[in-house]
Structure formats: structure tokens, C-alpha cells
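Rest of the complex left out; these chains stay put.
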Amino acid sequence: MTEMYAEQTKQQFEGWEEFYNQSVDDKLEMFNRKGRIFDVIYAQQFNRPFLDQLGRLADFIRQLAKTKMGSQKLRTLLAHKRAMLYFVQPSTRTFLSFQNACYILGLNVSEIRGTSTSSEVKGESPEDTIRTFASYVDLIISRHPEAGFAEKTAWVLNQSDHPAPVLNGGSGPDQHPTQALLDIYTLEREFHNIGGLDGKRIAMVGDLKRGRTVRSLSYLMKNYRDVELIFVSPEEFRMRNDILDFLRRQEIPFKETDDFESIMPAVDAIYMTRIQNEYASDPKSEAETFPDFHFKAEHLQRIHAHCAILHPLPRRYEIDIAVDSDPRAAYWRQERCGMWIRAALIAYIFGVDDEIVSEFD
Amino acid sequence: MTEMYAEQTKQQFEGWEEFYNQSVDDKLEMFNRKGRIFDVIYAQQFNRPFLDQLGRLADFIRQLAKTKMGSQKLRTLLAHKRAMLYFVQPSTRTFLSFQNACYILGLNVSEIRGTSTSSEVKGESPEDTIRTFASYVDLIISRHPEAGFAEKTAWVLNQSDHPAPVLNGGSGPDQHPTQALLDIYTLEREFHNIGGLDGKRIAMVGDLKRGRTVRSLSYLMKNYRDVELIFVSPEEFRMRNDILDFLRRQEIPFKETDDFESIMPAVDAIYMTRIQNEYASDPKSEAETFPDFHFKAEHLQRIHAHCAILHPLPRRYEIDIAVDSDPRAAYWRQERCGMWIRAALIAYIFGVDDEIVSEFD
């Protein structure tokens, strides 16, 4: 039985492997329809006009949501659509922000969290499970520990006669494109009064090797003018060479250091990250907290008056709780930005962005 | 304590056992109110006029759902009602199709999946748990491993002063009436241009002994003229005598065979099923896949140009994935039919069917 299933699975994967092994850039067109992004799989799908458009859309949505009449309008936009949240991996923020983004636009939501309640226990292939979701709903948002899962999902559905857009809410250790969206959106908002993200110097701190947020964010910097990056990490968690090579090719200046305090006065934003112990194979690094790479209350006096402190959250001890009450602590605002930019993304996917914008004509 | 509880439980079950042991036909009236089906417990509740009416209603609903205005109309119909999905057993399809059927008609949905989060851990009887659901919602949809569970639920509520309709989403190895509904609806649609289900020859293939779908579907054939059934299975999974006797009494012609390929050219539909290993007590039959009872890509050239291939899903290896792209592969359409026919059923239960039909006058 297992053999037969494996054979069939292989058979189905033939076309898939060929597709999957293409370069990311070659694949991006496959996730578009009618000149628009349809599936959101890679941060590489976002260019500057798209990022600007989506940020503006998110601003409009949150402005509408401030009034009862405005939020009533929002909830009619996609009240005829239904979404599926398929979250095989634990998640609070991504799950809740996507779910509430759906609610803001009126979508109904079905959820599967974990696999214990689903038909996978009966031996169904993941591809069939996904096609089943697409039978009932209009949008699939997935989070999965397996690299490439969301992409495979989109690929399978795009070959069926009943496709639904797929939003990648995190698949494996690498891609988490909507986190990159919300980080960009937050930075643009935090720098709203000083010309936006162009021309800013940004420190990224902590586990740069395994943190997918700092990797995606670094990549997206190619869309902004005169940005400079400073990578602050212990030796064992330095940013990987693929990103550094990319920055060199794009002529984006960067430097690496392990001296956090020395660079504090020089930056416009500090992007803190958590040591990703859950992926650690070396028990030693699990126990260590790397206090030199924490942001402490006394550091507040070393940074710029306009410096924004970000963190993708959850945090453990990387940022003192006492920092929270400082106006430069942007991470709680960043969290809310995640809900608004995801609402904007869903509105865009279903083509109701014009209807939102037209409210402000 | 256990003894006292057992005594009380027994006390409550006295009336129940008497009711339960009646023949199905004698019980059906109990699930009606005002000349309409109120609880959906047995496939035996459905006669031809009802099946025709519900299929028409499902067609209307899916037509309305195609436009934004139509789906807005649908969502107002039962927006004042609330449903409870009580799914103690794993299920993807039945759960999601019921939930989204509720959403289509505007119902709000509460869900309990598994029993770990509920008050049963505090020693509450299942009957009290069900009465609690009925305190808060207007409709209960249940799936339970215990035979008779949905029926008992309906029986308990019908004796309370606050009944809510109960829809059986599968209880134990035998009854799954809404699966039968969707199978009939799918066959009627697939044969839409060739006179519907009347007069057709249908093969049922695989585990006919334990598959509740093929049992219910066989039973419902009494409602159709000149239908002929061919049961294709390994010796150990032949259709049980109760159904065969029923078919003889109803004078519905059938034959049994283990030669799948030979009957392929002769049938209008092939209803594939999965070997129900999860109920197997014999480990040998668990390991076997019975390849002679699979539908393979090369079989597509042996069947009629109009032959519909159905499967209740999930599938494992019974149907080649390569078959999916053939227009005669009806199982993904069948899956979607499940959502629409369930929406029709809920609309009917709450008496808003007329309002839907009147849109097409």
C-alpha cells in the first residue's frame, strides 16, 4: 500500500519538482492572473509600486474602520467570500491577524489548526486535502512547517478547474511574505514625517542566520533608495551569504558587527529578533540568551529621538518590558500593522481595492 | 457514584430503548413537524418528491451564489439563526461543507471538535450536553462514532420544551444521510442531459460491506425508475444481504461480480469507494490494497463517453491522480455538490425554500 501510494505521489510530483526547481524569479509569473498577484508565496513578488499601493490601501482601510459607517462599508466588500485558515503550525499573531483581517472585510472563516481533526488521518494526500478546501472556500491561507508547502498548494490548485488564491502564512524556515509586508508598512509609517523608508539606516539585531523576517526584509530593501543595513549578531548567527551577495549585487551598503551599543546612535530603526531556539540542534545555543544583543531600558538614551524599535514578536527577553512605554517602541504598533496590511492584501487579491480608494476621492 | 449515575442513565434510557428498537419506518414520523422533515437522521426519510425538490433548491442556491447580489440575498435568509457543529469524530469534508453551507445562508456557527474542551470531562451525560447546545443555538449538526447518537439526540430534544432540529453528519458505521443526498444530487446533475438518474446502470466498487455511502445510495434507488446496480467487490467485501434482500423486494435488478474491467463498458456511472481500513479487525485486510478494484488512467478508454466517475473521498490509491483531469471524473464536482445540497437542506429545514424559489419566478 505504502509503495503504491508513494508511486502515485511521485507520479504527481514529477511536474511539480520541475517547476519547484526553477529560480524564484522564473516562477513569479505563475502566481499572477490578469496582471495582478493572485497567490502570495514569495516576498520577491512585491515591487515598489505594489508596496506603495498596498500601504496606501491599508491606511485607507484603518481610516474607514474608525467609524461605524466606514466599517459597515468594509464588511460588505467581501461578505460573499469565504476563507480557510489552514494552520498546521502553532501561531497566534499570524493566525489572529489574518482571521481578523478577513472579518474586517466581511469574509466568513473556516479554520483547521493542527491535523488531528482532519481527513489526513485517513491517508489522504496533502494535495487532495487542499483541493477539498478549494471546493468550499474562495481563499486559502496556510501555515505549514514544510518548505514549499504553500507553493505546492498554489501549483496544484492552479492546475485544477477550481483554483482559489493561496496566501503563504509561513512555510518552513524560509518564506513568510506577509511578515515582510507588515515590516515594510510599519517602517514607512514610523518614518512618515521624515520622508519614509528611503535613505534610512536600519540595524537588524540577533539571530540573523535563521530569522526569516530579517532575511525577507533585507531582500525587499532593493525597492528603496539609499538604504543602509547594519547586521548586529553573535558570530554564530551572522546573516547568511546568499543575502549578503544579493545586497552586494544590488549595491545596497551594509556592514556587520557584534558591537550593538556602538551603532545605536547611528541608526533610524532597530529591528530586534528572537534567538530561534526552536530550530536549534545544538543544546548549548539553546540555553544561551546573548545579553549583548538585548535592548535594555538604559539604551533608550543612546538612540535617536526618531529611532523606531521593531520586533516581529513573540519576544522573550530581547527587549526590556520597561521599553514598551517609550513612544519609540514600535513593536505593538507593528503588530497591528500586520492586521491592516493583511486586510489590504486580501482586498487587493479580490480586486475591491478600487472600491476602497474611491471612498476617498 | 458510577452506580448511581448508571442507574439514572438507565432510567432515562427506558423510553429511549423502546423507541430505538422500533423499525426505522415506524420511527420516521417522529422526525417530522408540520408535515415537513425536522430532524434528518435516516436516508429512509427521503422520497422522490423530496429529493427532486432539494436538488432544484440546491441548483437555485448555487445560481444565486454566483452573483454578489444573489449571495447577499442568501446571507440574509438565516442570519438570525445560529448552528452548532458537534463533531466528535475527525472529518474534513462533512465539517467544512456543513460549515460553509451555514455561512452561505448567513448562520453563525459554534463548533466543538473532539470532546477535550467540553464539560463532558466533568461527568455530564451526553443528553445534558446536547440540551445545552439547544439552549444556545437553533440547529445542531453532529458527527459521532456511536451508532444511534444523532437519533438519541433528536429524541431527547423532541421531548424537551426547547427542541432544535438535528442533522446527522454521520453516526457510527451505518447512517450518513446527507452523503446519500449529495450522491443522488451529483448523479442527477451528471445525467442532466441524458434524462437524469432514471434508467441508468450504476456500478459500485470496492468495500461494499462496510461503506455506508454505497449502502444508503442503494437503498435510495427505490425512488428511481429502471435503475440497475452492479456490485463490484472482492469476495470479503460483498454487499450485505440486508441490502440485497431489500433490492429483491423492490424489484431493482442487480448483479454481483469481482471482474471490474469487464463491466466498465456497460455502465453509466462508477461509484468508487475506499477500503475502510479504519474499521478493520483483521490486520491482513488492512495491508492489502486490492488493485483489481482500482480505477486506473488506462481504464478511461474502456468507459462510456458519458460515464460519471464518483468517489465520496477521501481517496487513497483507488483512483489514479491522472484521472482527475478527465471531464468524466466527477468526484471533485461531487464534493462541491455536498456543500450546495446541505445548504438546500438547511434552507428547507427552516422553511426559507419558498423565498429562494420565488427569486426565479
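For reference, chains read A and B in written order, and residue numbers begin at 1 within each chain.
What we mean here is this: contacts are C-beta pairs under 8 Å (C-beta built on N, C-alpha and C of every residue); 3 or more make two chains touch, one makes a residue touch a chain.
Predicted, not measured: the structure shown is a model, and the values here were computed from it.
What is the total copy count for the complex if 2 chains are drawn?
My count for the entire complex in this file is 3 copies.
What we mean here is this: only the chains that are shown with their structure count from here on.
For chain A and chain B, what's the span in angstrom between their mean Cα positions?
Distance between chain centres: 40 Å.
Could you pull out which chain B residues touch chain A in their complex?
Residue positions touching the partner: 65, 68, 71-72, 75, 87, 90-93, 95-97, 99-100, 103, 113-114, 274, 278, 287-289, 291, 313-317, 320-322, 324, 332, 335-336, 339.
If you look only at chain A, which of its residues touch chain B in the complex?
Of all residues in chain A, those touching chain B are 1, 4-5, 8, 11-12, 76, 79-80, 82, 84, 108, 110, 112, 116-124, 127-129, 131-133, 135-137, 160-162.
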